[in-house]
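The block underneath contains the structure these notes are about, expressed in C-alpha cells.
One protein chain omitted, others in place.
Chain lettering (A, B and C) follows the sequence in which the chains are written, and residue indices restart at 1 in each chain.
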Amino acid sequence: MNLKKLLLRRIIEIFVVFYIIMTILFLLFHLAPGDPVSMMVDLTLTPEDVALLVAQLGLDQPLWLQYLYYIKNFFTGNFGTSFHYGRPVIEIIGQRLPPTLLLFTTATVLAAVAGIWWGKLIAWYKGKPVDTGVTIFALVCNTLFLPWIALLFIWFFAFRIGWFPLSGMMTPEIWVNPAAGFLAKAGDVLHHMLLPLMTLFVVNTGAYLLIMRSSMLETLREDYILTARAKGLTERQVRNRHAAPNASLPVVTSVGLSLAFSVNGGALTETVFSWPGIGRELIFAVSNADYPLAMASFLFIALVVLVANLIVDILYAYLDPRISYE
Amino acid sequence: MKAIAAAGTGKNETRSFRMQAFLEGWSLFYENIVGRIGLYLLILFGLMALASYIPPLIDPMYHPMTGVDPDISYASAPSWRHWLGTDNIGRDIFTQLLTGARVAFLVGISAAFISIVIGTLLGMIAGYGGRVLDSVLMRFADMIMVMPSLLVILLLSVLFGQLSIWIIVMLIALFRWPAVARVIRSQTLSLKQRPFIDMARVAGASHVRILFRHILPNVLPMALLYMTFRVTSAIIVEAALAFLGFGDPNTVSWGMMLQWVWKTGHMFQAPWWLLPPGICISLITLAFYMMGRAMEEVLDPRLRKTKGPDYAAS
Amino acid sequence: MPLLEVENLTIDYHGRTGAVTAVEDVSFSLEKGRSLGIVGESGCGKTTIGMALLRLLPENGVLRKGSIRLGGDDVLSLSAKELRAFRWKRISMIFQAAMNALNPVHRVGDQVMEAIRIHHPAFSAEKIREEVAALFDLVDIPEARINDYPHQYSGGMKQRAVIAMALSCRPDLVVADEPTTALDVIVQDQILRKIREIQDRLGIAGIFISHDIGVVAGICHDIMVMYKGRIIEQGCREEVFVSPGHPYTISLLSSYLTIDGVFDLHADTAEPECIPVDESRPGACAYAPHCPRADADCFVHPPAWREKSPTHGVLCSKTC
Partner (left out) sequence: MMSDTTAPDSAILEVQNVSRIYRSRRFLFARDDKGITAVDNVSLHVRLGEVFGLVGGSGSGKTTLGRLILRLEHPDGGDIRFEGMSVSSLRGRGLKAFRRRMQMIPQDPYQSLNPYFSIYDTVAEPLVIHGIGDDAARHELVRKALESCGLSPAQDYYPRYPHQLSGGQRQRAAIARVMVLDPDFVIADEPTSMLDASISFSIFRLLSKIRKKQRVTFLFITHDLAAARFFCDRIAVVRQGRIVETGPTVAVIENPQHEYTKSLIAAQPRFSFVKNPAEGEV
C-alpha cells in the first residue's frame, strides 16, 4: 500500500534534513570568527591544557577531516567529554532524554486530546456567551508567559499549600530505599511531574482548542454536514460522526507544526522546575560554555522533533483516507 | 490616471476597493469583542511605552537601569515613592515596567516587520516561481520551522558572545519567517490559479509587474495579519531569552526583570516584583494575539465570498 | 389531495445590515409521483425553498410566514424528534454540488447504510447490506465499489451514489438542487434519465431546482419560474414553453440556445442588463426595471396574478 511508500519517503526526508542541520551547525561553529575553544573555555586553563583540548577535539586537523570525524562520531555515538561533568556526553544524554520524552509526550498528547475534545464541544455554542468566555479564556491561557506561570504555580501549589514538591523529578530517600517498590517510585515521579505537566497543559491546550473550534466551524459549513442533518441524524451524531473527524485533521497538522514551539516551552519548564531533561541540560550547557554537551543536546532535541513530526504524519495519514488510499 | 478616475461620479461608491474593504473590515473588527479588548490593551501599552521617558527626568533615581534609591538596599514593598516597590538593590520597579513596554514594542514590531518582509518576498517568489525554486525554498523553510527557535538562538548566542538587543531582533526575525512564507506561498499559489493573473500575462505584463502590482496587494492583508502573530512570538522569544539570562545586559526588559526575581530568590518573598512583569508579557502578547484573531475573522469570510455567488442571497 | 402543499411561504435572511427577503409569498402544490421544476437565476430564492421543505434553513434564515404540508402533516409544527424521523424518510434531498455531499473520511456504502439504520433501527446488518447493494445496483454502481471512499469515485459516480442515498429510505418526495451542474453534458444526460426512470418506477414525487431551464424541461411535468424571491410564472411545461406569459420567462426562453438554433419565440427580447437602473418601489414588480413592457404603473403598483389557464398563471399586470 502507498502508506509504506509515504513512510519511506518521510524517513528519507528526515535523514536529509537532519544531515543538513548537522552540517549547518558544524559550519557555524567552525567557520565563525574565533575558534570554539577560545569561545567556550574559561580563562583558568593553562596554554598546555588548551593545546591538549585542541588536540582532543581534533581542531588542529584540516576542516574537511574534522567534518568527516564529526559525522562519524555522531553515528558512533561519540560526542566527546563534557567539560563540566567530565563524563562522556552520550552518557549524560542517555540520562536526560527519558525524562524529557516522558514529560513532553504526556503533555503534548494530553493537550492535543483535551484541545480537540473541548474545541469540538465549544464550537456548538458559537456566538453564545459561553463561546466568547471560553475563547477568551483559551486565548489568555495560550498567551501566558510560560516561565512566569510556572513560577506562580510553584509559589502557590508547592510553596504556599505544599501539595507538590518544589522541583526535581525524584525524592532521593525513596529511590535510595531498597524496600521501595515500582509503584512507590512511579508515584513519586508522577508527584513531581504533575506541576510541570499542568504548566505545559495550561499553556498548550488553549491553542489546540481554538484551532479545533475554528476548524469545526469551517467543517460545519460543508455540504456533507447538511446532508447528515437532512438524513435525520441527531445533532450529537452529526457532530461526533461527521464533523469532528474531519475537523480534527487540521489540528493534527498544527500539532506537528507547533512541536518545535512546544519544545521551547518544554525546555523552559524543565529549567524552572529543575526537571532533569535534555532541554534544561542544553540551557545549562550553553550557560556553562560546555561546547560538546550543548551541540549534542541540540542535535538530539532536533532529532526528537523530527521523529515526533513523523509520528504526526503517520497519524494524519491514518485519519485521512484520501492519503493512505491514493 | 488618478485624476481621471477622480473625475468620475462623486458618489460614495467611488471609494476604492481598499478603502471600502478597510471600512467594512473596521466595522466588523470593532463589533468583535476580542478585537476591541486587544485594541484597548495595545493602546494602554503604547501609553506605557511613551510614559517610560518621563520618570528619569523627574529624578535620576528613577532611571530603570542605573537609578538606585539611596535609602533602600533591599526589595521594598510598594510605597508612595515607589508605586510598585523596588528590586533588591533599590531600583524602581514601575520605571522598569514602563521601559519594558518600550523594549517589547521595539523588539516585537521590528522583528515581526523583518520576518514579514522576508517571509512575504520569499513566499511570493516560491509560490509564483514554482518548481525547483519553490521546492528548495519551502524545504528550507520547513527545516527552519522544525527547529525550536529559542534553543537555536541560545546555541548561536555562543557565537556572538553577549547578545545585543539588535542581534536578538535579527535572530528572531531570521527564525520566524518560514510560517509567514508558507502562508503567503499558498496564497500566491491560489492567486496564481486565479484567471486575473493569466489575464495580466496575456496582456503582456512582466513577472515583476505581476508580482508587485497584482499579487502583492492581494497578499498584503494576510501579511499584515501574520505580522500581529509574529509580534507576539518575537516578544515571547525575547522575554524567554532574557529570563534565561541571555538578554541584552544594557536593556531592561520584562523577561530580564523576571530573571532578577528568580535568580535573586525573591519569587516567594516579593510578589510586587514577580507579578507585574509576567502580567505585562502575558497581556501584551494577548493583546496582539487578540487583534490578530479579530483581523483573521474579518479577512476570512471576505476571502471566501469572492469565490462566487452566494446561494443564500444576502 | 396533493402530496405537498406550500402556502404563502415567506423567508427572510437576517444579516448584519438587516433582513433580506429571499422568498416571498410562494405557494404551490405537487401531486404524488409528479415532478416540479423550479427555475431562476442565482439568488432568486429557489435553493431556499428546497431547504425550507426539510427545515434546513441556515441559522440566520427565518420562516416568517406560510405553511408546508406533506401528506396532511404540518411540517413546520413537527417537534425535533418528529422532524428527525421525517427527514429523509418522507423528503430526501440531493444537494447542489454532490461532490461535497459525501463525507470524505467515511466509506460511501457506510454513508448510505447510516441513513437506513437511523430510520429502520429494526433492520439487521445483513438486511441493511442487502438494501444498499440493491440501491447501488439501481444506480449502476458495481457492488465492488460500495466500500470505496468518495475520492476514489468519479464525478458521475459520486452523483449516482448521492442519488442512491437519497432513495435509501423510499421517501415520498425527493428534492434535487442543481443535481447535475458540475457534470459533463453526456453524464448529465445519463443522470437525469436515471433519476427520471427511478422516479417513475418507484412513484416518487420530485422537485428539481436549476438555473437551466433546459435541464428542468427535460424531466419535469410542471415548471415554476422565480425572480427575486417570487414565483412569476407557473404552469405545466408545455404551457410555459409554448405560451410564456411573463416577460422574464420570455427573455429566458428566447435567449436559450438549443442545438437547433435559438428559441426565437418572441421578438421583443430585452437587452437591459447594462443600463444602471433605479430599483422599483418595494412591493411593485421587481422585474419592471428590466421589462420591455413596463410602464409607469409597473414601478408603483404590485403586479397581479393572472390565470392563463387553470394550470398556468403569471405574475404580471400587463397582457401581451
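As a convention for this text, a residue touches a chain if its C-beta (ideal position, glycine included) is under 8 Å from a C-beta of that chain, and two chains touch if they have at least 3 such contacts.
This is a predicted model, so every value here is computed, not measured.
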**Report entry** Contact with the hidden chain (one of C:Gly15, C:Pro58, C:Gly214 or C:Gly283)
**Finding:** C:Gly214
Query - Absent-chain contact - pick from C:Ala19, C:Ala134, C:Leu202 or C:Val242 - result: C:Val242
Requested in this report: Quickly run down the residues of subunit C that touch the omitted chain.
Outcome: 41-42, 182, 184-190, 211-215, 217-218, 237-238, 241-242, 251-252, 254-265, 269, 271, 273-274, 276
Report summary line: Contact residues on subunit B toward the hidden chain run 1, 4-9, 13-14, 16-18, 20, 131-132, 135-136, 139, 194-196, 198-206, 209, 214, 217-218, 306-309
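Going forward, only the chains that are shown with their structure count from here on.
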Requested in this report: Could you put a whole-Å number on the gap between the CA centroids of subunit A and subunit B?
Outcome: 24
Requested in this report: Measure off the straight-line distance from the CA centroid of subunit A to the CA centroid of subunit C, and report it in whole Å.
Outcome: 53
Report task. Enumerate the residues of subunit A that touch no fewer than two other chains. Result -> none
Report task. Could you check subunit C for residues that touch two or more other chains and list them? Result -> 96
Report summary line: Listed in rising order, subunit B residues that touch subunit A in their complex are 33-34, 37, 139, 142-143, 145-152, 154-159, 161, 179, 232-233, 236-237, 239-240, 243-246, 258, 261-262, 267-268, 274, 277-278, 281-282, 285-286, 289-290, 293
Report summary line: In their shared complex, subunit A is touched by residues of subunit C numbered 54, 56, 83-89, 92-93, 95-97, 100-106, 114-115, 118-119, 149, 151-152, 162, 165
Query raised in the report: Touching subunit B in the complex: which residues of subunit A?
Result: 17, 20-21, 25, 28-29, 32, 39-40, 132, 135-136, 139-140, 142-149, 151-152, 154-155, 159, 210, 257, 259-261, 263-264, 267-268, 271-272, 279, 282-283, 286-287, 289, 291, 294-295, 298, 301-302, 305-306, 309
